[in-house]
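As you look at this complex, bear in mind that one protein chain is not there, while each of the others sits in place.
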Amino acid sequence: MSELSKITFVIGGARSGKSSFALNRASELPGKKVYIATAQAFDEEMKERITKHKEERNSDWDTIEESMNLAEVLRTASSTHDVVLIDCLTLWLSNLLLADKDLEKEMQFFISSLITHHASRVFVVSNEVGMGIVPDNELARRFRDISGRLNQQMASVADEVYLVAAGIPVRIKKEDGYAGYYQKN
Amino acid sequence: MSELSKITFVIGGARSGKSSFALNRASELPGKKVYIATAQAFDEEMKERITKHKEERNSDWDTIEESMNLAEVLRTASSTHDVVLIDCLTLWLSNLLLADKDLEKEMQFFISSLITHHASRVFVVSNEVGMGIVPDNELARRFRDISGRLNQQMASVADEVYLVAAGIPVRIKKEDGYAGYYQKN
Partner (left out) sequence: MSELSKITFVIGGARSGKSSFALNRASELPGKKVYIATAQAFDEEMKERITKHKEERNSDWDTIEESMNLAEVLRTASSTHDVVLIDCLTLWLSNLLLADKDLEKEMQFFISSLITHHASRVFVVSNEVGMGIVPDNELARRFRDISGRLNQQMASVADEVYLVAAGIPVRIKKEDGYAGYYQKN
């Protein structure tokens, strides 16, 4: 990976190692770093997980907890920090959906904030949620659709995309513009 | 990708961009094109989606809506058109299952129609549905098993196979016969 890349998008399943991979890659870079956590601590389990994650990051990292206004926080954070890591889009979408926000509008805000304000190096983590059986639940189906579309938009503006499975990162996009293995091999 | 390839199989999760990828690739090819849609418009949402998809294809494309008799339609279509795109196998299987058809027999009909009658260039789109947790529902488990087996059969007769994630196509099979990354890298 070239250090010149600006936006790295990391997708993977639950417990695929996607966040650790993004964190490790980001930690190797020089400069001021900020971790934007979209998780909301609804229960004890979640609180513990958030605290544990915070301890795993070394003192190089500032932490911002923001469950909704991701576009704005990204805008600010990328002017004060060199490296921004957003973890993760799926929880953010889920927060918006539960709060009955206009998802299309929020997604557009976020993507345009990402395109126009990434002076710094940005890592974005998201879940792949569309490779299981169609959910019975209508809300789950809607969420799955929107997640998939957001992941597509993210991948199209990202300079590089990794799909992580069992902790192994597989780079599936490498350069500016449209890219895929089929052009290289 | 060589223009000589005859069957291209495209799999991916929900909203992975698999249909758009197949459509874009197919649209680049010369000749008369036909889009075989297996979706049934049970409700307004589905009707809108089908109409929207139809508008996205340009006037080069004819459209056939066929939810069940895919083998027969493919046979006819490949004699009248140069490029055939089937979208998608998963909905077709789901239609057959709901109509209580003999799935094994229908799958064999389809695969043999595909092998023997593809004078034209054929693209087939399908869903990956087996990478989530085991469904509670017995019918869903059965559907998942059959889908997986059909995807395997499709991939084994296809000249090239793409796995699409977040809109990014990853070619996982390249040539006639058995192929996989492990032989090349």
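Details
Chains here go by letter, A and B, matching the order in which they are written, and residues are numbered from 1 within each.
Quick note on the criterion: a contact is a pair of C-beta atoms (placed from the backbone, for glycine too) under 8 Å apart; a residue touches a chain by one contact, two chains touch by 3 or more.
Here the structure is a predicted model, which is why all the values come from computation and not from measurement.
Across B:Ile7, B:Met154 or B:Ile168, the residue that sits in touch with the chain not pictured is B:Met154. In the full complex, subunit A touches the hidden chain at residues 1, 12-17, 128-133, 135, 137, 140, 143-144, 162, 165-171, 174, 184. One chain is missing from the display, and on subunit B it is touched by residues 9, 11, 13, 126, 128-134, 136, 144-149, 151-152, 154-156, 161, 163, 170, 172-173, 179-182, 185.
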